[in-house]
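Moving on to chain A:
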Amino acid sequence: MTDVLRINGLNICVHTGNSKQKVVENLTLSIKRGETLALVGESGSGKSMTANAVMGLLPPALYIDGGEILFGGEDMVPWPEKRKRHIRGNQIGYVMQDYQGSFTPFIRIGKQCIETLRSHRKISTQEATKLILQWFDRVGLPAERTFHSYPFQLSGGQRQRASLACTMMLEPDLLIADEVTTALDVLTGERVMNLMSFLQSQSGCAMLLITHDLRLALKRAATVAVMKAGSIVEMGSADLIRSQARHPYTKQLLAARPSLTEMDIANEKEPQAVGSEADTA
Partner candidate 1 sequence: MGKLIAARLWQLVFVMFLLSLLTFTLMKLAPGDPVMLILDTEELAVTQADEEALRKELGFDQPLITQYASWLFQLMKLDMGESYIKGKPVLDELIQRLPATIQLAVGGMLVMVLIAAPLGILAAKYPGRWPDHVSRLFALIGASIPSFWLGLLLIYVFAYQWKWLPTMGKGGLSSFILPSLTLGFAMAAVYSRLLRTGLLESLSQEYIRAARARGIAEWRIMTKHALRAALLPVLTVFGMSMGNLLAGQVVIETLFSWPGLGGMIVEAIFQRDYPIVQGYVLFTGFFVVVVNLLVDLTYSLLDPRIRFGKGGV
Partner candidate 2 sequence: GQQEAPNPSIAGEVEKGGQKKAKMIIHFKTGSLDPHNSFYPLKFGVTETLVRMDENLEVKPWLASKWEAIDERTWTFTIRDGVTFQDGTKLDAAAAKASFERGVAASPALARALKIASMKASGQELTIVTTEPHPSLPSELVNPFASVVQVEAEKQMGTEAFNLAPVGTGPFKVKQFQPNVKADLVRYDGYWDGKAKLDEIEIAFNEDGNVRAMALQSKEADIVYQIPAEMVSVIQQDPELRVESVPSLRVHFLLYNQQKPLLQDNRVRRAIDLLLDRNSIVNDILLGNATAANGPFHHRLPFGSEDEVRKPNSAEAIKLLEEAGYQRNAEGKWMKDGEPLSMQIITYKGRPELPLIAQLLQSEAAKIGLVMEIKTVENVDQYLRDHQDWDVATYSNSTSPRGDGGFYLNSAFMPGGSLNPINLANENLIQVVTQLNATADIQQRVKLTQQAVDVINREVLHSFLVYPNMIVGVNNRILNWKPGAEDYYYINNKMDVK
């Protein structure tokens, strides 16, 4: 099986006055069809920027400074905007971390989803509506209402799910999910992740799961890459990372996994248990 996405030595730089600084340095990874790769890392380590680079949507100040991004074997970096646009949404789905900003504030959610769907598929508005309602339902949203709501009328988690549904319904070849469960309670989060796995098993899409939650990564991904300060410090299969993490940061993350039961005991003895765990790591 070929790699759906392959990133080779990607560097992302930011203009600062006359000097440039690296946000992402020499990043290499690849995801195969039907596979999930989790990108875990420190806050600000460059996860989202990597995703943006893949989408060709880096903010104005940032730019790709060397490296390749191969999608289906072809380097997308030099592609003209038009061609990139064609695969966005359709072949690469991207759920942005900033779920608040992922819908235009003055257009109803449903309308935006229809627009998205109809930009890529030749289907009627009714069909699209039906499909969208179905997807809203699948991510646990009150479908009708969400469809007719403006973004600001939804709660954080609802918006996040709407944006996820809107991306997944196009069944892209590659799904980039940037912190998609941050605003979801555990039950809903589980449900959404299950749905993603289901989609993956159905359409065989590759998934780049960006998260700060190592636990989630280990549970959902075959391969886990750990990022720190712009580069991948450790990459390996989930099992390997779980059992034989080498990098101190990975170890630290692994250690900082409180469970309710452990905590309860700890709490009674030493109120600063979680903190001290982190500190000593």
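Just so it is clear, a contact is a pair of C-beta atoms (placed from the backbone, for glycine too) under 8 Å apart; a residue touches a chain by one contact, two chains touch by 3 or more; residues count from 1.
The candidate set was assembled so that all candidates are chains of the complex that A comes from, given by their letters.
If you're wondering where the values come from, they're calculated on a predicted model, not measured in any experiment.
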item: Candidate from this complex that touches chain A, chosen among 1 or 2; value: 1
item: Chain A residues touching candidate 1 - in the complex, by the definition given at the top; value: 55, 57, 59, 81, 85-90, 94, 96, 98, 100-107, 112, 115-116, 119-120, 150, 152-153, 163, 166-167
